[in-house]
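All remarks here apply to the structure that follows.
The other protein chains are all here in position, but one chain of the complex has been omitted.
What follows is subunit A.
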Amino acid sequence: MEVSEREILVVEKNPMLPQIFQIRSRKQETSDTFTLELEPVEAGVEFIFKPGQFNMLYVFGVGEVPISISGDPEKVSRVTHTTRMVGTVTKAMGKLKKGDLIGVRGPFGSSWPVDKCSGCDVVIVAGGIGLAPLRPAIYYILRRRENYNKAILLYGARTPDDILYKHEIEKWKSRFDFEVYVTVDRGTSGWKGNVGVVTTLIPRAPFDPQNTIAFVCGPEIMMRFTALELIKRGVSENNIFISMERNMKCGIGLCGHCQFGPVFVCKDGPVFSYSQVKNLIFKREI
C-alpha cells in the first residue's frame, strides 16, 4: 500500500438522518403487499429519482429497510413504494395509515439504463414483487414510446391472487404498443392465462434478440435463469440488466453489509449488467 498524506476531509450533510414524509395514500395490492404514496412534510420539496433506485424507509422506533421506488419518475411531488410484509419493519409499515409519518433517506443506487439504446426492443422480465422496481422504468418507456421499437413485459406471479398492479396491467394490455404476458406458477379455478415460471415465456416472446435490451427483477434464482434464457435467444450479456438484493443498513456504502465480492449492492447497484456480475452470481454464498 502507498501511504500518502491525508486529504482534507469535508463535513457534509449527515446522510444517516431521514427526511420526514407523510403518507398520502395507502393501497392494499395483494394479501401481503401494499403501496404507499409519500409526500415530503417540508413544503415545496421535490423528490427526484431514476427508475430502479431505492430509498431507506424508517418506521418510527421500529427500524429502517431498503425499498425500491415503484412510482412514476416524472411525478416529483410524491414518491411511491410497493412493499411486501415479510419482516418486523415491513409488517409495521403495513400498519401505517394515511396521514402517518415515515422517514425517508434516498434516492440511492444505480438505475435501469432506460436511455442506453434507442430504437431497441425493450424486454422487461419481472417475478413477483420484482415488478415494483421495474414500474418506474415502464412509466418512463411508455412516456417516450417512440424512442423504442417493441416494448414487452413478461411477468410471473406465484398465483393469480399475487399479481401486482392488476388494474394497471389490464390497462397496459389494452395498449397496442405494449405487449404484456402474464404467467402464474400455480393456477386457480377461473385463471385462463399461462401457467409456469416466467422463463417459459421467453422463448416465444416476439423480440429481436440482436437488438434487445432487457431489464430483469425478481428472486435471484429467477434472474439467473432468465438471463440464461435471454442469452440462449441471443441477447447480449451487456444488454441484460438485473437488480440485486442484499442486506443493507446504510444504503450508502458505509456499513459493509451488502458486499457482493468487489461491489457494494447499495451504491454500485442494485442494478447491474449481467456481464458485471455473471462471475459471482452462480457461485454460492458470495
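Everything below uses one rule, namely that a residue touches a chain if its C-beta (ideal position, glycine included) is under 8 Å from a C-beta of that chain, and two chains touch if they have at least 3 such contacts; residues count from 1.
In this text, contacts and distances are computed from a predicted model.
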Discussion item. Looking at what's absent rather than what's present, what does UniProt name the missing chain, "4Fe-4S dicluster domain-containing protein", "Simple sugar transport system substrate-binding protein", "Amino acid/amide ABC transporter membrane protein 2, HAAT family" or "RNA polymerase sigma factor (Sigma-70 family)"?
Written reply: "4Fe-4S dicluster domain-containing protein"
Worksheet item: Among the options A:V79, A:M93, A:L131 or A:C250, which residue touches the chain absent from this view?
Response: A:C250
Worksheet entry | Chain not shown, touching residues in subunit A | 1-7, 9-18, 20, 41, 58, 60-64, 86-87, 101, 103, 245-247, 249-250, 252-257, 259, 261-264, 267, 280, 283-286
